[in-house]
Every structure is written in structure tokens, then in C-alpha cells.
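Removed from the display is one protein chain of the complex; every other protein chain stays in position.
Going by the order they are written in, the chains are A and B; count residues from 1 in each one.
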Amino acid sequence: MISSKLPKMFYGGDYNPEQWDEATHQEDLRMFKLAGIDIATLNVFSWALIQPDEVTYNFEQLDQLINNLYESGIYTCLATSTAAHPAWMAKKYPDVLRVDADGRKRKFGGRHNSCPNSPTYRKYSEAIADKLAERYKDHPGILVWHVSNEYGGDCYCENCEAAFRVWLKKRYGTIDQVNKAWNTNFWGHTFYDWDEIVLPSNLSEHWGDNNSTFQGISLDYSRFNSDSILDCYLLEYNAIKKHIPNSVVTTNLMGFFKQLDYFKWAKHMDIVSWDSYPGLTTPVSFTAMAHDLMRGLKDGQPFMLMEQTPSQQNWQAYNSLKRPNVMRLWSYQSVAHGADTVMFFQLRRSVGACEKFHGAVIEHVGHENTRVFREVSQLGQELQQLGDRTLDATVESKVAILFDWENWWAVEKSSGPTVSLNYVEQVHKYYASFFRRNVQVDIISVDSDLSKYDLVVAPVLYMVKPGYAAKLEEFVQNGGTFVTTFFSGIVNETDLVTLGGYPGELRKLLGIWAEEIDALHPEHRNKIVMKDSLGKLNGSYECGMLCDLLHSEGADVIAEYGEDFYQGMPVITRNTFGKGEAWYIGSDPEDSFIDGLLEQITADKGIQPVLDTPAGVEASARYKDGKQFIFVMNHNAETESYDLKGLEAHDLLTDTRLSGSVDIEGRGVQILEVNKA
Amino acid sequence: MISSKLPKMFYGGDYNPEQWDEATHQEDLRMFKLAGIDIATLNVFSWALIQPDEVTYNFEQLDQLINNLYESGIYTCLATSTAAHPAWMAKKYPDVLRVDADGRKRKFGGRHNSCPNSPTYRKYSEAIADKLAERYKDHPGILVWHVSNEYGGDCYCENCEAAFRVWLKKRYGTIDQVNKAWNTNFWGHTFYDWDEIVLPSNLSEHWGDNNSTFQGISLDYSRFNSDSILDCYLLEYNAIKKHIPNSVVTTNLMGFFKQLDYFKWAKHMDIVSWDSYPGLTTPVSFTAMAHDLMRGLKDGQPFMLMEQTPSQQNWQAYNSLKRPNVMRLWSYQSVAHGADTVMFFQLRRSVGACEKFHGAVIEHVGHENTRVFREVSQLGQELQQLGDRTLDATVESKVAILFDWENWWAVEKSSGPTVSLNYVEQVHKYYASFFRRNVQVDIISVDSDLSKYDLVVAPVLYMVKPGYAAKLEEFVQNGGTFVTTFFSGIVNETDLVTLGGYPGELRKLLGIWAEEIDALHPEHRNKIVMKDSLGKLNGSYECGMLCDLLHSEGADVIAEYGEDFYQGMPVITRNTFGKGEAWYIGSDPEDSFIDGLLEQITADKGIQPVLDTPAGVEASARYKDGKQFIFVMNHNAETESYDLKGLEAHDLLTDTRLSGSVDIEGRGVQILEVNKA
Partner (left out) sequence: MISSKLPKMFYGGDYNPEQWDEATHQEDLRMFKLAGIDIATLNVFSWALIQPDEVTYNFEQLDQLINNLYESGIYTCLATSTAAHPAWMAKKYPDVLRVDADGRKRKFGGRHNSCPNSPTYRKYSEAIADKLAERYKDHPGILVWHVSNEYGGDCYCENCEAAFRVWLKKRYGTIDQVNKAWNTNFWGHTFYDWDEIVLPSNLSEHWGDNNSTFQGISLDYSRFNSDSILDCYLLEYNAIKKHIPNSVVTTNLMGFFKQLDYFKWAKHMDIVSWDSYPGLTTPVSFTAMAHDLMRGLKDGQPFMLMEQTPSQQNWQAYNSLKRPNVMRLWSYQSVAHGADTVMFFQLRRSVGACEKFHGAVIEHVGHENTRVFREVSQLGQELQQLGDRTLDATVESKVAILFDWENWWAVEKSSGPTVSLNYVEQVHKYYASFFRRNVQVDIISVDSDLSKYDLVVAPVLYMVKPGYAAKLEEFVQNGGTFVTTFFSGIVNETDLVTLGGYPGELRKLLGIWAEEIDALHPEHRNKIVMKDSLGKLNGSYECGMLCDLLHSEGADVIAEYGEDFYQGMPVITRNTFGKGEAWYIGSDPEDSFIDGLLEQITADKGIQPVLDTPAGVEASARYKDGKQFIFVMNHNAETESYDLKGLEAHDLLTDTRLSGSVDIEGRGVQILEVNKA
């Protein structure tokens, strides 16, 4: 863990001195000191600069930069520069250029532009990582290795097509197994030879954003593409490790980024790092969920906040300024959810090209007398005062929400029953309900151990992987509570339907059979009518989108449909299974229903909120050495108050003791240290 | 006619046993019997399976399937499997792959993926039809031959380009005639050599969905493409006929499908069959019109309903369930309009790929205890009871609506005067008015005999083909009533304007001159002001979209514009011509005006509705052996009643006698047998 290397959270960000002259570098060092900056990410996009041809490498400027920073007390997060290949390489070795989903060979330009199966790209990206590691293996200023940058994209070139066939052979063994997995007797797709298989693209099986004629092929392509890019990462990772076995190596992730199966990736990262860019309309609960996902990638291990903007973005439609104190508030929100660094994109704002209107610690005006710089400096000082008290602290949750990339891919490539279904939105609906009540949540993968949780929620668990139904059964058998929804238990891992009645492998656990699935027009709604009151729930609630026509096969019917020809059929059921319970939510409810249901279920399980706070005031906790650190964060613009209810707390930011009713100013933050109960 | 081969309407649908194992096949047979199924469409997408390479054919499984079905009393509708070529063929002979309108060579994938001018596709599709016909020519279980499946699409490859030039040479003889037909002196398009002509695509004359710089070229491409695909059909048709001269051969059409000129196609089909997939918002009058079009393709001959879904679709945005009894209601609607079979896509629901969420008679649960299966079985039993009473019965109409594919292509490729003009919508506006009053309508082509009709309506008869104006004049001269609208009589069959004043060749018949055509913004409206009352019409009505600035040249002015600078100019005219009348509707009226006008015109001609029924209750009739069968269909959810007004009727479905006021339950159907007046 890098966090143990310094007595405080690292504070800094992306730094592109290659765009500036020496005098500016000196001025930067002066201002970094003012701002309390102690880490800088170098070399993110310098490949073309440091490698002007196949055989030449120029590291002199980089040596100088790393040394200068180190002499000023600033560590380097050293990027390998492979997120954009040099122009000379594209010209000489066109295989580095991608082919897009429309079959168009790309030309040099942009970034994230390298084919992951290009022999040239693999050779030279591995080589530069090797050269860098060899050169800087003993430099005391290098703290973290940052492979490439924001990996993503896809390619449909001939090298990828050939690699896909190899990947399939490894996965399935025989062409007959492929035919079976993809149900190729549908629409006459029977394959006799591996070479008959082509990549699914807009020239073959795909059209529009999310449409495929063969979901199985598309799903395997998504897996293959994620794996291909992961292979590129691993080449560089191993090249670094060869020289520096105990180096800390990461690559910056992007939260709910659809193309890459980050749970699989995280197994190969020493620490997770990610770039957080909420838009103007992103709910704060969504940002929190993304942080929790990042923490969940390595089972709760703290992560690096690798990038956030000090104020403005440039690639949104409308790039509003972060209002005063919002940058600080969101920085602490990341820490509350597991970050052990606070870092920015970028330290100095570019003078030209497409990110020149992206905010930076040092703005175009070039001096420190700006609102943005003042806010950055104040936070820098605060973090120095905070020291190492929260470093390496963990989050403790009794509630887990399951998230699965392959399920995401499969749900949204589905042809029918509705275009309205968005997997991440559904996950967020349940997450947001816990968030509103300050109930701590872990985001887990299908590989995670369930035994430490009291409650597992798996919205839209469409794909049930081998063994997972049994794992859930064991969890419930042993007393756990499981909640799932409509459009669950439908297919296996190759997107073949589990026959014999929905929800397939979950049918026994849930004690129900879904005979039909109705899809509603957006303006068409149905009702959830409670059979009896349950906690705060009584009367009726709106639902819609999809409506399962359910039959109980042992489950208690908690609520029924209120309208349409399936009025009176079950919509909400609870099945007692062993020592636990399994809930099924057969349609998409309004938020108040989810709130009432989860409040009741958590109450039953004795799961407590971190604190009771007014709406818009978040409380999230980390634990360390027997102490609890409650981060109270007021996302509202006005002062709010909450009651500590007998808790004695110490606010680390103001060094004051608090008890009873506490005020927190608009966009304010408090870090309450309390002895763990 | 296949309908004479069995004592009842065939009942069944698409069956894909190649996706299932032997045990499932046995279970299928059991359930088919339960459902009263007696026809199954086999082999629709099995090409890759039955022909693994250029020279090998494996028919053993198909033999077995046909035999098993036949032994269970189920006939086979045998498809030729050519709607999706095998992957090995695409790999070995890339000429089978299409080039799309953006010039992109397709790769293997999807279906309907073969270039219609591919030598390879033509060779092997003809060959498999030949092989199948040879093998099964004496099999008593084969009832119908189903060539390919839902033909469609277009191709812009070099083979198509070469074939287009041959097609043009045949049509025009000389390059000078082409230059004249396309008015190539506009925009410097003069051609000197056939090889200078390229296909109109998004790389040459087209952009967006409906835009062309040269309408004449585009129109000929549409004709050519329809003909090219028809050639493919004919190769298979003839291969089958070579072995089985008295076979019944069809291909399944798709109603108002723009790309193929079905009137031309139907000349080469032994029976018309089609796939009916109304969407959630499709008006029932539109479905009725599509059935009438299908019946009209072969001048009133009954057709096969080849596909409909038992309940759910998968390719709509929101795939709602068919509400209880709706499948039965819509099945009878097709019969009322001329269907002699009721068939489904599909008999067993797929386990994987893009149609796994499309409904089926046997759902994923696999047993018969489902709402869908019960409804299917009940209809199956009902059809057995109904027997052959309505088989081969005809529809008798005194009203015809003209529909012309080439006119459709031409109207919608027009550059100006408005993007709002939709030919099929305009046709439906007039059809729907007759439908609301249960007036029987035939949809006819320009080749149809007009003498059997009292009233011919030709909305937006933009293109007047050689001799058609004279044909209309003769019809009216002899006492017929003709109704047409704005944007009629504008061009000849190569989209060249008929000079000398709109409506061109129809000017004499209509007794008017349209000096200008105003195009209105959607929110801009004008008024139709009646000069005198006419039947129920009086006062004023809204109109819009296009407004012809008319001068009467002998026609009576029935109504004038109420607004704008052409206030007081004629908008509705009636011209007495010989013994008949020719009406012109110079703008796009609100429905109530069309209702009033058509009610008056039909009353004048003594044309009677089948029955008077409340809104939402349809009555449509078929005739046979001196008997009338009135299908009364309540499209509303609630019970309605209507008055038989002295008619004595026998409801075939309940075997009860009816007279006077009759109730019909929500979504109910009655088939009233009455002696023909």
C-alpha cells in the first residue's frame, strides 16, 4: 500500500511539464509548495517525445523533471505514456491503428488509439515500460507506476479477428461447443471452421448502440475485448515488475465504465486508482456508488482518487464551475468512501488543443490569486493537518449490492422486452435508497464472499453464472437476506435461457414462477398493492417498465398488482429459505416503495445507519485501530443540523468536540472521530 | 388453392426443431396435438445445417422431422432455407455478401444477407431448392413450399452495378433514352456510355433516408432492386416447379413493405402469404388495410396468414403482451379480410440469440399450463369446429382504393414541396374512413379492372403511368365515381413532370388547374369552407400540409379556402364527366371532412356498410355459395351492442341464432352466417 509511505494523504495530480518551458517549471514548483502538493503524475502522454523512432529513447528531460520534483519534496506517479502512440509509429506500422465498429481503418489522431492486438503496439508499449522501469528502478522519487491512461475502446481489425478465434478456441475447445453456446442453429449460423467466425460489428451482427442479432457472440466479443486490453496492461505491468518487484503499479479506471470488466482487471493491480468526473446532473449518490465500486474492486482496499477537476470540465455540453467549497466537499466524499489520495487533472492548464478549457490548479492567468487556487491550497493545508489519521482505514458494511460487468453487457444487448431497462440505473435505485439513510454498502462481485453480509441485493440478476445460485442459496440458508428483482435468473453465462420457467436457477430460492413478462410503454403504469402493511409500507405504490406475471410456489405474497389483466397476481414476494429470506420485486417500483422495503428489511436485520441526517446530508464512516471516522457532508447549499444522539465526537477538521445537536454549514464537511461501539 | 386440401383452416406456424433435441421433438408433437395444430413451417433457417459445404447435403434430420409430423397428422410448409447463407459460403465466396448504401462490404452475420445478384448465391440457392423439391416431390406431408423468408434489403456491390446497367439497357435501349428519362442535362449528368452509370447510393446521389439528387435514377434503382430479388425468388420457384408442377409455392410477404413491388411479385406466387406484426400503437384499421392489400395482390384470392405472434414481440421498443383474447380477435380479423390459415411465429420459443424474447406457442417454461398456450388451444379447437365453412370465401367490394409501389417510391423521394407527405398515411386516411363505417374496400393496383367498382379512390396519385389517365376517364365516363387528392397527376413513370399545368394528365377528367402548391408548416393550418351543405358537411373544416391553388376549368366548386391570400380559391371540386363524377381534394383535410364526404359519395352510389356498429366494433364480410359470413369484431375492452335491423343471423362460433339488438363482449368475435341478400 502506497498510503503507508507518507504521513498523510498524497495530494497533487497530472502534470504535463513537457508542454512548458524551464521558467514555467520553476514557477510550478513554487506554486505546488504553496498548495501543499506532494505528488505529480508525469509522462502520461509523452511517448512521441521520449521515443522519436524505433530505437531511440530520450529520458533526459524526464530525469530532470523527476529530480526537480523530488528535490522539492514532491513524489512522482510515473506514467508509461502508452495511451497514445507516436505519429511515426502509425505511419510506419499501420497495424497500431484501430478499425472501428463500422469497419473504418482509423488514421493517426486522438488518443486511446492503439489496437490492443497490434504486434507493434504490444512490442513497443512493453519496451517503453521496460526502459522506464530499468532507468528509474532505484529512484527514490517514484512512488507509483501508472500504466497507460484510462484504457478503453474497441477494435475490429484483422489482428483482433484472428485473436478472437484463438480466444474462443481457448474458451470453448471445439467449434461444436461454440455452436452450442451461441445457439447458432438459429438463423443458420452453424460454423464448421474457426475461420468462418468474424467479429460482431456494424458490418455483421450489430446495429445502433445496443443491438445484436446474436447476443452470445456479442457477449464473448465484450469479454475478449476487455481481456485483450488487459493483456496490454499486463505486458507493461510485468515489464515493470521484472525490474522492481515491489513497485506499486496501477492504471487509472473510470468508475462504471462499461467496456472493461474491472473486477477482473483489479486482480492484476497493486492498488485501484480512478478518475471521478461527475457531471452537472450526476446525483451525489451516484458518485458515492462509483467510489464504493472502486473500493469493492479489491474487496475493500482503499484506492487512489487519481483525477478530479479543481473546478471546470470541458467535454460536457455545459461546463459549469464547481461552486465554492464543492471541490473540497467532493474530495472528502471520495475519502469517506475509501480514497487515500486526492489528486487533480491537472496541475497546470494546457495552452492549446481540446483540453485547454479544462480546469487546473494553475489557471491560464498563471498566478495564485484565483478562487480555484485558494480552494486547492486550503484543502492542501487541511490535509496536512489531518495527517495520517484516516489513512488505510476501512469501511464496514453489512449490506452488499452485487454488480457484474458481464450481466451489464448481456442485459443491455438483449433484444426485448424493453429498451427502457438500464442495469446501472437499476443498481443505483437500490444503492440510492441505502445512501439516503446513510446505510453503508459494499459493491461486490460474483466472486466475493457473502458470509460477512447480512443483506445482499442483486438488482436485475439476468445472468446467473455457474454455481452462483447455489452460493446464494447457501447464503440464505445460513440466515442471510437476499433481494432481487424482475428480469433475474433468465440466462446462463452464454446468454442461453434457463428453461423450465423464470427465474430459472433462482426459482427454488425465491419460491416463485414468472409466467410472462409484460413490457409497459413509459407512460403506462401499474400499481403495487400491499396485502398487509409492512413497516411503513401500506396502501399502493406505482410501478412500471416490466411487470412479471408471477405465481407463488411457496413464497409469501407481500403485494399484488392493482391494475390490468394481471391485477391480483403477486408482484412482491418473500420466501423463507433455511434461516433466511429471499425477496423478489416483480416490477420497477417508485423510490418510496424501495425506501420502505429496504428500511424494513434492514431493521429486521438490525442494520443501523451511520447517523440520522437530514436529506442532502451524507454520513459515511471509515474504521481504523478501534476508531470510527464519520464523514458528515452537507451537499445542500444551506446550513443543516443533525443530532449525535448521545455520541461524543471530535471533529478533526476544526479540532472541536461535538455532541447533541450539531450544525453543519452549506457544502460543509466534518470528520467525526468516535470510539468504535 | 391449398385451402381446398383440408376441411378447415390450417393452424400452426414456424417450427425450428433443429434448435432442439429429440426428446423435445416428441414433447412438441404432444403439445401440437393439444393445441389443434396441423401445419408446421420447417427448414426456414437451416441452410448451413443441411449443406455443410459446396457438394454435401444432409437431409436425414429433415426427413425424420417431416415424417414425424406427418405421422402425427401435421402437414409441412417446407421452406427452402435461403434467407440466410451459410458462414462457409461467405468465407469462400465473398460475392454473396452485400455492400450497403454507404459502400461498406458486409461481413457474415444477421440474415437477409445475400446479394441478389451474387452468382454464388443464385447458384446455390437454386440448387438447394432443386435438391429439396427432388427429394420431397412425392412426400404427402408437404403442403406448401415457402421460398426463402421475408425477402428484402438492397445491395450496392459491383455485381449489382453491372446488373443495373443490363437492366437499364433492357428498359431503355439506348443511352440517349436514359438521358432523356432522367433529365440528365440537369446538373451536368449527361451519360455517353453505360459504364458511366453508377448505382445511386449515399456515395453518389443519395443522403439521409429519402433524399436524392436524381429521382429518376433512384426510382429505377428501386425497380431494379425489387426485380433482382424477384429473380432470386423465381430461380427457386422454377426449380421447385420443374420437379412438382402442381406444387403450391409462396414466399412470406410483409404487408406495406416498401422495397418490393408486391403487385409484380404476386403474379409469380401460387398463393399470397404474409406476416402480420402490428405494433402497440398500430390502428386496427391499418392492420385491416394490410390484409386487404394482401388479398388485393392476387385480385381477391384468399391468402395465408403465415406468421403472427401468439403474444409478445421482441424487436419493438416496448414489447407488451397481447391482452387476453386479442390474439384470437386479430386472428379472426385476418380471416375476415381473406386469410384461410392462421399461423404463428413460432411454435417453440428459442433458447438463445435475438428472438429468444419473441413469444411462442410453447414458451420457455416448456409446458402447456400457460395463458398463451391455453388461448392458442382454445382457438385451435374453435377452428376445428368452424370447419370449412368460410374457406375460399371471397370479399365483395364496390369501393376500390388504388395503391402503387412505384408511386410510393416516387412520392417519398421527392425533393419538396414538404417532408410531411407520407403516401401510406394518406392512403390509410381514406381507408380508415371506410373502415369506421364498415364499408368493404379492395386495394387495387394500376393493372386492376375498374369496371366492377362504383367508386375508385386514388390518394396522392402523383405518378400517372401510361394509359392510366385514359383508363380512369373511361371508368368515369361509364358512370364511376373517382376521388383523388392534391399532389396527383404531377409526373410520368420516370418522374418527369407532365407540363402544361397540374394535375397534368388528370386535368381534363378533374376539370381543374392547380396553379401553385403551397406547403404549410405543421403548425400552420387553413380551412375548407363549404359553399353549400353536402350531406352532413357544412360550415368549415381544417386542412393543411399542402394547399393547391386551384382554378376550376369546368368543375363545380364544392368548398373554398377560408384563409391566407388564396382565401376564396377552390379547395374541393367535383367534375361531371360522362355519366360519372371526378372529385379533387386540394389539401389534406381533417378526418371528419373525409368521413362526411365519403359518406355522401357512397350514399349517392348506393354503397351500403356491412353493418352499422358502434365505434371500435368492426364488421367485415366474406361470401361463399350464396351465403354471407359477417365477422363482427369488438376491438374495445368493454361489451358493445349493435342492431341487426331485421337481419336473421347464425353465429357460427356459439351456434346460436341472433336477431335484433346483439351484445358482443369486449374483444369478442361473432361470425354471423346470413343468406346473401
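The rule is simple: a residue touches a chain if its C-beta (ideal position, glycine included) is under 8 Å from a C-beta of that chain, and two chains touch if they have at least 3 such contacts.
Being a predicted model, the structure only gives us computed values, none of them experimental.
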Selected residue (touches chain absent from view) among A:23, A:55 or A:353 | A:353
Which of A:34, A:49 or A:557 sits in contact with the chain that's absent?
-> A:49
Sole contact to the chain not displayed, among A:73, A:109 or A:173 | A:109
So which bits of chain B touch the chain we can't see?
-> 102-103, 182-193, 195-201, 203-205, 212-216, 414-420, 494-497, 499-502, 513, 515-522, 524, 549, 565
Chain A residues that touch the omitted chain in the full complex | 16, 18-19, 45-49, 52-53, 81, 83-88, 90-91, 104-111, 280, 311-321, 323-324, 350-358, 363-366, 370-372
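Everything that follows uses one rule, which is that only the chains that are shown with their structure count from here on.
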Between chain B and chain A, distance of the C-alpha-averaged centres to the nearest whole Å = 50
